[in-house]
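The next block holds one structure in the form of structure tokens; read it before the comments.
One protein chain omitted, others in place.
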Amino acid sequence: MSNEFYRLTVNGKEHDVRDAWTGESLMYVLRERLGLPGTKGACEQGECGSCTVLMDGEAICSCLVMAATAIDAQIVTVEGLTSDPTHTAPTDVQQAFIDAGGVQCGFCTPGFVVAVHHLLDRNPQPTELEIKEAVSGNICRCTGYGRIFAAIELARDQRNTQPKQPGH
Amino acid sequence: MAQTTTTTSKRAERGTLGNSAVRPDGLAKVQGRFAFSSDAWADNMLWGATLRSPHPHARIISIDASAALAINGVATVITAADVPGQLTYGLIANDQPVFAKDVVRFAGEPIAAVAADHPETARRALDAIVVVYEVLPALLDAEQAINGSFAPIHPDGNVIRRQKVVRGDQDFVGEVVVEGTYEVGMQDQAFLGLEAALALPDDDGAGVELYVATQWLHEDQKQIAACLGLPLERVRLTLGGVGGAFGGREDISLQVHCCLLALATQRPIKMQYGREESFFGHIHRHPASMVMRHHADRDGTLRRVEVRAVFDGGAYASTSSAVLINAVTHMQGPYRCDIATVDGYAVRSNNPPCGAMRGFGVVQACFGHESQMDKLAAACGLSPVDIRLKNAMRTGDRLITGQIVDSVAPVERCIRETAAISMPPPLAQDADLLDIPGGSGLTAQRSNIRRGVGWGVSIKNLMYSEGFDDYATARCHLTDGVATLQFATAEVGQGFVVLAQQIARSVLGVDTVLLEPISTAIGSAGSTSASRQTWMSGGAVDGACRLVRERLFEHVAAAHQLDPLRLAIDGTDVVDTRGSLRVAVAEAAPGLVLDETFEHHHRATEELDEDGQGNCHVAFAFVAHRAVVDVDPDLGLVKVVQIATAQDVGRVLNPLAALGQVEGGIAQGLGLAVMEEIVLKDGVMRNPSFTDYLLPTSLDAPIVVATMIEEPEPQAPLGAKGIGEPPCISVTPAIVAAIRDATGKALTRVPVRAQDIVFGD
Partner (left out) sequence: MTVINATSVQEVVNALRDYPDARLIQGGTDMMVEVNLNRARVNDVISLRRVAELRRWHLEPDRALLRIGAGVPFAEMERAPLSLYAPALAQAARTVGSPQIRAAGSLGGNLGTCSPAGDGLPVLSALDAVVHLRSATTERDVSIHDFMVGVKKNLKRPDEVIVAATVPVLQGFSGYAKVGSRNAMVISAASACLVHDAIGGTIRLAFGAVAPTVVRARRAEAWLGEQSNLQGSLTVSPALAREFGQRAAEECSPIDDHRSTALYRRHAVAVLAERLLLRANEYLDSDSRGSHE
């Protein structure tokens, strides 16, 4: 359908994209072409937050980004959040989701994890309402959000008592 | 893609039963490495896509796929003519076509499927298929299905099932009589992980392997094999990671299409619905209307319930008949009532098909009976709490079916412990706008808001009913202190995988519990539905582990010349309860391989007779909810502030997971109460998207304060009742009652819409 060539920078690495259909969203390209299926799709219209990634530091819905327009952006996906060079240790936010019971089916989890990293990196001491507003674009159908709030508060409180962070 | 998951609990408490053991899939899920069915991928695979009818009822005159086949990259187009086996499938009745053949019966019904090299190619191919329809008048009104004024739209007729429940003096008139008509809208399961599967044809072309997100692998296998015309063993299923289910994956969706395309092309096929297609591709919660009359003594003692209930099943039967009997047999609620006159219908229409969703028929009944209990309370001058306490069911009471409730039935305790939970503080004068109904829309000031409180209490049956033996199978393997479990229990998010590990740790004294892939390589586990897997698959895992433990004890006993009955597990050791022997499980039998399989069956149940009498259910669970809401009556906007709940759980096996089930269920019940509804116009969905089908967000989530009532259930293998469904059942009427309390409006339908509050009576 197209022989376009473009290059994306994802998790600090450059990726060539060839022979892609130009209508492909960033979410599709991440998942189907770049081998990064951690970014999930559940609505295709920015109403669920499952596909949240960081683009030039902003949390956005990757389903609404035409991949071929993201050519000069720094993109970070759930797979790229860890500062662990082996990419095996969870970040503080990821660990908090496990410890606080914020994970059930897990489909919304990567989007939440990215959104929460974005929140805590800008606002290390969010209030309860700031937390709720920050994740109001991330739908969870399993948990009713209670354990997710607990996870975010746990991550916040741990960051504020521990000077060094496993995540970034 | 299917991997054996490993975890060793690092926590001091070892992750045994009763602890908040960490889920084995948690790390992969938070890191985005967990393989959901939509992440499945194979070399050389093609993408499948489905063509669907735009009409609710039409005759298919012709299908011309030639233009689609001419598109570069399109491998095949298949229709009903390409189905080699049975042309229809279904969970109870075999009435739903794989592809519509001569007639379509709902808007969204599959007509054809394509396989292509890219999702966009597949979409273009669908657009290029020319279908000529003769549009027919559509049966959209359930009453027309009942009164026979519409010609049958299906060979099986327009009434899927009628079931009466008749008990006691049919001429009885109470001292106090209250009436009401109640409606429940069509709710969607809206699991986040969309339907997806990967089908791999066998090398000889005569079999297929399917990775799929489903609730019941073996039932899928049976239905798929029949449609493919293949023996069961040539259709092998492995569970792909499941992103939630809530009943919506109990029926076949894309399974048969995906396998047919794989067999037709002899290439791997990936199919994945988008959100819009998902609304068309799975069944929904039945919309229902109920006319109810409750009779009581002047002191509030409930004497008789009269109900006429109509459930619109849509075009195909799915589980409508089972949903209906759940509804009609729970119509009196968790209350003693000697006399019943219930007449229930599940009908066929040209609306979208309906079937299982969390709460399964009881959600609808509960909205009706709890609304009626509040009316009765008002008529008798009692509080909502007092009327419920007065009539609360106890162990030994009978249902309106005549069945004795021999389950633990702590209804009174559920109500009292819910009432004991502190009320939330009043809305502060300087409350943040996000805490006020309308939220960031800035529609209200504090002074516009009124608060209300409401109650709901429910009874829900556990497991399958009416004679169905929904057994569960599990296998346990133990060697050198490492246990491996195998089962076909669909892990849909509820956490059975961690529960299974907890059981093995408790029974066997091991720390490391490996899990085999969830697949049809072992016997059925039944469906992940009806709040049944903790009881059923939990019972199977427990049984298999106990068999292995017996063998281990026999081995240790023989080695030490002891009676094996003297041995027990203490922590991670085998100990002699009457002597000094203590040996670590891991070292108790070096190299010995123990491997046992166990099937757990619940006790037999009966079918209902013509009058709806019979012991049709296995067991019951109860819950009470108290809702506190803030309402802006002038704009009809609602914010649910707090839900207090006490739930009869038997025994808490994993506190964190249990709380997650309770909070999650409450959010779904809240959704039905105030926002979630599939809106139909002339049989066509108006809002098949997350833009217009609204789910509760983080800013809609109430504070949940939950008490778990632990009275172990003697019938249950682990003493624990299923906990999945009750949280979402009575919370809906509780919220509506709270809105009534705040506004004085009657509010007889859910979801309550802004205009109902503003303009309602």
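General observations
To keep things simple, chains are lettered A and B as they appear, and every chain counts its residues starting from 1.
In the analysis below, contacts are C-beta pairs under 8 Å (C-beta built on N, C-alpha and C of every residue); 3 or more make two chains touch, one makes a residue touch a chain.
Not measured: the values here are computed from a predicted model.
Between the chain not shown and the residues A:Asn11, A:Thr39, A:Thr52 or A:Thr77, the one that touches is A:Thr52.
Considering the whole complex, the residue from A:Val29, A:Val65 or A:Ile152 that touches the absent chain is A:Val65. Residue B:Lys639 is the one among B:Arg33, B:Arg626 or B:Lys639 that touches the chain missing from this view. Although one chain is not drawn, the whole complex shows that of B:Arg123, B:Arg293 or B:Arg546 it is B:Arg123 that touches it.
If you put the missing chain back, the residues of subunit A touching it would be 1-2, 4, 6, 21-23, 25, 44-47, 49, 52, 58-61, 63-66, 68-72, 115, 133-134, 136-138.
The omitted chain makes contact with subunit B at the following residues, 123, 127, 274, 276, 434, 437-445, 448, 634-637, 639, 674-675, 679, 681, 686-687, 689, 691-692, 694, 696-700, 753-755, 758-759.
What we mean here is this: only the chains that are shown with their structure count from here on.
Separation between the centroids of subunit A and subunit B, computed from CA atoms only, is 29 Å. Residues of subunit A that touch subunit B in their complex: 1, 21, 23-24, 28, 31, 36-45, 47-48, 50, 77-79, 82, 90, 94-95, 97-101, 103-110, 113, 129, 131-133, 135-149. Subunit B contributes residues 20, 22-23, 25-27, 29-36, 38-39, 41, 118-121, 190-194, 241-244, 246, 274-275, 432, 434-435, 440, 492-495, 656-657, 659-660, 663-668, 689-691, 695-699, 701, 704 to its touches with subunit A in the complex.
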